[in-house]
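Below: the structure, in structure tokens.
Here the complex is missing one protein chain, while the rest keep their positions.
The block that comes next holds chain A.
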């Protein structure tokens, strides 16, 4: 056992100190799909993984929506529940047959609207059934789908629609009015906006079309056209330290990874009721909140309401959820409430629990055992990887605080960059370096949209560099340490400091702004901004509120700062770059490190 190791990012790496959770040799009532890690990794190959899927009939290629919907609608699962939606006060079930018909309507509707192969379809909605139909129907029509998070403010939405060259936006009337209408003039390329009305009502806003009317007019017969596995299918935005958000491109081929990780990392079995709590506005909510459960023929539970522990426990019990995929922030909020809230609940259907978004602290892993009788299984991946890369498995011992071991078919390593711009692999255990993956798995991003240089920067030779710092122990388990850059991870979402700083700089009183991730016991990190005001403006509570309101109105609650502090000026390098790291070290009371490039210090 090792003592906790402090890291440059200020987070104590949750290493050692906790006994491993030993898994029984023979599985429980449902034998795990991945029973022998070493043997499965040894025998794994990608053609065999691809063979778990059907492909389009007649050898016409590979389409995500065919694997998720049509192949089950044509088979023995046709009349089983594919999508079970729990709305606020309403619920709806779609069998695979119904899901096929409704997504066919969407595909036909898109063709009527003139959206051809490769057209960009953006969806912006809460977790309502229409969102799921839209995503799958657009994939059938070979459009590229880009889900946006409905808690984004107008600015992140408009910027992503611009960068992603949106042809069509499907959203709700309420979100359109609040977040899109005022910025529509910035989007000349956007051909159509389709609105879903409140609770099934039709809509009549100028410059928009009504979902319900279009759907009623569309037929339920549709044949997916030939789809090249390398055709662009999904666009997911993510954030870097600098510059605008990056649109990571994924191909239909990614479905091989979605499917096989659903089997191995989430242990999905045909009779499971699966609940992924992530919003489809983020990659987890698409890869595992839509695609993986459906390709695996598993009932996919969707809950519209936001997090509330009591509601969640009620859902787990009433819906007989057997596999649950959630996130550290929610788990830590449940821990705060305490296990007493679970008293009297019959959660006997629950078999496997997993977590993703940011490293799950060992206490939370162990709280799973205490409260639910099983650990939360942490796993690790990114928008760019498209699917789970490193995981804790049902049949593998858990070392609390570790992200687990690479998926079969995935090679992960710890690298150090050398002076010449190359990389060296760190083979000694427990030495910190950058987590890297050997390129070539099916759901690896195919590029950042129109950002070739930033894409190339992610690779060194055969390695994809993740930007995460980690270590590997002597048993091959990986341990997260921190980000190699200044990107902020809050409630499982990546937030680029530049996007937040830019919004603050738009305020007439702001001279300089720098944004950091401040460690937080619940959210992992919260967004904290340091602001220097222009002469003539006073740093006081009224100004703080003004800036906070300004940022929230533009960015939305998920991206805007939670804290704002004032400084007379901000520390800069000789080249004029604000030293976020120094601000962060000072905020946390950590050593300041190398400040030789510091030109002007903060006051």
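The rule is short, and it goes like this: a residue touches a chain if its C-beta (ideal position, glycine included) is under 8 Å from a C-beta of that chain, and two chains touch if they have at least 3 such contacts; residues count from 1.
Here, contacts and distances are computed from a predicted model.
Asker: Name the chain not shown, per its UniProt record: "Acyl carrier protein", "ABC transporter ATP-binding protein", "Multiple sugar transport system permease protein" or "Thiol reductant ABC exporter subunit CydC"?
Answerer: Its UniProt record gives the name "Acyl carrier protein".
Asker: Return the single residue from A:310, A:346, A:506 or A:565 that touches the missing chain.
Answerer: Checking each option in A:310, A:346, A:506 or A:565, the one touching the absent chain turns out to be A:310.
Asker: If I consider the whole complex, including the chain that's not displayed, which of A:93, A:522 or A:598 touches that chain?
Answerer: Answer from the full complex: A:522 touches the omitted chain.
Asker: In the full complex, which bits of chain A touch the chain not displayed? Write them out.
Answerer: Looking at chain A, the ones touching the missing chain are residues 151, 153, 306-311, 329, 333, 336-338, 341, 491, 520, 522-523, 526, 541, 545-546, 548-550, 552-553, 556-558, 562.
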